[in-house]
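Missing here: one protein chain of the complex. Every other protein chain is in place.
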Amino acid sequence: MFLRNVWYVAGWCSEFGPEAAARTIAGEPLVFFRAQGGELVALEDRCPHRWARLSLGRVEGCELRCMYHGLKFSADGRCTEIPGQDRISSKLQVRKFPVVERYQWAWVWTGDADLADEALIPDVGLLDQPWRRLSTGQLDYEAHHALISDNLLDLSHIAFLHEKTLGRRPDGEPADKEIWRAQSGAEAKQIDRGVRYEGWRTSEFSKSVIQAKSAPNGDTWSRLDYTVPGIFISHVVVYPVGTAAGCNFKAPPPDLEPLGDNMSCQAVTPMTERTTRYFYSSGPRTSDLLEEEAQAMWAVAVEAFLEDQVMIEAQQKNIDNHPGGQMGWIDADRGPGMFRAMMERMMRAEGSSVDSIPPKTEPAVRVGRRALAGAS
Amino acid sequence: MFLRNVWYVAGWCSEFGPEAAARTIAGEPLVFFRAQGGELVALEDRCPHRWARLSLGRVEGCELRCMYHGLKFSADGRCTEIPGQDRISSKLQVRKFPVVERYQWAWVWTGDADLADEALIPDVGLLDQPWRRLSTGQLDYEAHHALISDNLLDLSHIAFLHEKTLGRRPDGEPADKEIWRAQSGAEAKQIDRGVRYEGWRTSEFSKSVIQAKSAPNGDTWSRLDYTVPGIFISHVVVYPVGTAAGCNFKAPPPDLEPLGDNMSCQAVTPMTERTTRYFYSSGPRTSDLLEEEAQAMWAVAVEAFLEDQVMIEAQQKNIDNHPGGQMGWIDADRGPGMFRAMMERMMRAEGSSVDSIPPKTEPAVRVGRRALAGAS
Partner (left out) sequence: MFLRNVWYVAGWCSEFGPEAAARTIAGEPLVFFRAQGGELVALEDRCPHRWARLSLGRVEGCELRCMYHGLKFSADGRCTEIPGQDRISSKLQVRKFPVVERYQWAWVWTGDADLADEALIPDVGLLDQPWRRLSTGQLDYEAHHALISDNLLDLSHIAFLHEKTLGRRPDGEPADKEIWRAQSGAEAKQIDRGVRYEGWRTSEFSKSVIQAKSAPNGDTWSRLDYTVPGIFISHVVVYPVGTAAGCNFKAPPPDLEPLGDNMSCQAVTPMTERTTRYFYSSGPRTSDLLEEEAQAMWAVAVEAFLEDQVMIEAQQKNIDNHPGGQMGWIDADRGPGMFRAMMERMMRAEGSSVDSIPPKTEPAVRVGRRALAGAS
């Protein structure tokens, strides 16, 4: 079962053109198409007549024609033509799903359409700033989406799983493992509809993690928000050495001029209960890095995403092999645990079973419940 | 479950030689071999000893030897030799299936052998006429056979699904969609053990559908019979312009000399409940078309069969994703509905469950029952 009354990222806006395109989102086979005029439409990918795939159909103006027997449907899912037949039953209706294009992403709502509130779309404005050199990608996992959320909610794994990629220092040696502790799940704070990690790392940090040679050195303020249903927004800003102390290690004032600035926005979208599409991006300021350096950094990040995939798909296999077990608990699980507790509470509130979620740790649920009292 | 007491097409006669060959028909793994003298034999593909595949065995004269431990079986399935052992238990018996070779096809009966009446083999004599240029082929579907029968029982889909192949005019433009209405499921008539479409199309038709340039032009009389368990026989005859009117738009007299004549015989054979083998053919009179033209037409037809496969396999996936739903109903479903009702009535009469058949339309069943009162 899936959380229903949320906006899922269906893809990059640029993926969708005038051709019908199939996407499975949270167990729903959908057909997306851009109607004449540009509006992006999502319908159930199933003709109500003989259940043909509408994604094998043809867009005609603002309508979609099933190319099996020729029935035509408007963008709101009504059947508007049956070849050779005048009378059209109102039962021949395709379910329409609310879609919003915002921040480069197409968001779709698979729950109750009456509840589809655009205000619930997370603020991913960092994706939308023209002064960034945006790199984007995506990959499909054979794993439950909760395992990918767990991964993104405890970045202490970078020191181990990504030892040879993201976890290297500029000189190629493994990074100091302590350096990643600051974004360990143990440091999680509850926010509305999500979990936050934020704080200063002094200029020593820059010497200890992989980065471009031309990257500015200084004190680093980073904030990482992970919100339902699986939106990762990381913002890392570099200020002159001494700024952290000058701010008393609190958040920097908004008008303070940074030396450098990078962001990464990612989205975890369940396709089925065992497959997940993972969208990722990186966006340093164009002024901060040489293009070749930015490309080289991106290549390292993409390699790291593949390291995650290998580990998490193997983890899923272990889970499938051991029905009914219970995972262990360490301090770093606090963040993932908070987020899972929130997701499960929201699912229960919708009347959805949480049984298909991979095994959880009892302490995590307890911490989560306490920490989240009153949330969401 | 499958209809049992019917003849299924197991293959083209030419497929079967002296080597043992495995075929799965209606859920039964069978081994076919041509015994010395040429008789085609079908046994269960399972040695009663250790359940080895007899299709990995060796034909020895009129017998088949299992090549695991060497047991030998006669064409009627009796064990005739156990290496190193004199006594042969009568339990070591392989089930034999009735086989008939007729009209280029090998027909097999998977039901009660005592009921295997050759008179129930449909008359596919059109396949067997030496003055035709016969082209044949086959392909395997990952889909329930009923979906392929549905397809063949409503040719109005040609105008949409086959818009770029069979549904083109000689000038390459899409055919007038009305032209295909004449073989829409809405026009179906009940016949014994099947459904019939027949009628005249005047010479305008020839200008509006794909065909060879050398094809004769005239009034076209066509008859399409689709009979249990899934035999498609189409006969299209061209007469001089005016013949349709001269016949009062009734069937032409048998002695009337045609300008041209084509046929297509096809067979839909379930292998399992999700896989189906589809045999097809085309047979214009050799005198009507140049060989190159006949070949070009055939290439178009083969491409169209692949279009069907893509659509129907996707339809099957939608069905598998939506257990328990109900399909919509349009007028063109009258023919498919009649045939399904007949098949299901025959299955129930055999005591077989019809639960595995893809979801049906309630109106279709009702129409079918009424239309079929007294049939089969």
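Letters A and B name the chains as they come in the text, with residue numbers starting at 1 for each one.
One rule holds for everything that comes next: contacts are C-beta pairs under 8 Å (C-beta built on N, C-alpha and C of every residue); 3 or more make two chains touch, one makes a residue touch a chain.
Nothing here was measured: the structure is a model prediction, and the numbers come from that model.
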Among B:Q36, B:S89 or B:Q326, contact with the omitted chain is made only by B:S89
Given that one chain is not shown, which residue among A:D150, A:D225, A:D288 or A:E344 touches it? A:D150
Where the unshown chain meets subunit A, residue by residue: 150, 154, 156-157, 159-161, 163, 177-178, 181, 184, 186, 310-311, 314-315, 317-319, 321-322, 325, 327-333, 358-359
Could you please point out the subunit B residues that touch the chain left off the display? 29, 45-53, 56, 65-71, 82-85, 89, 91-92
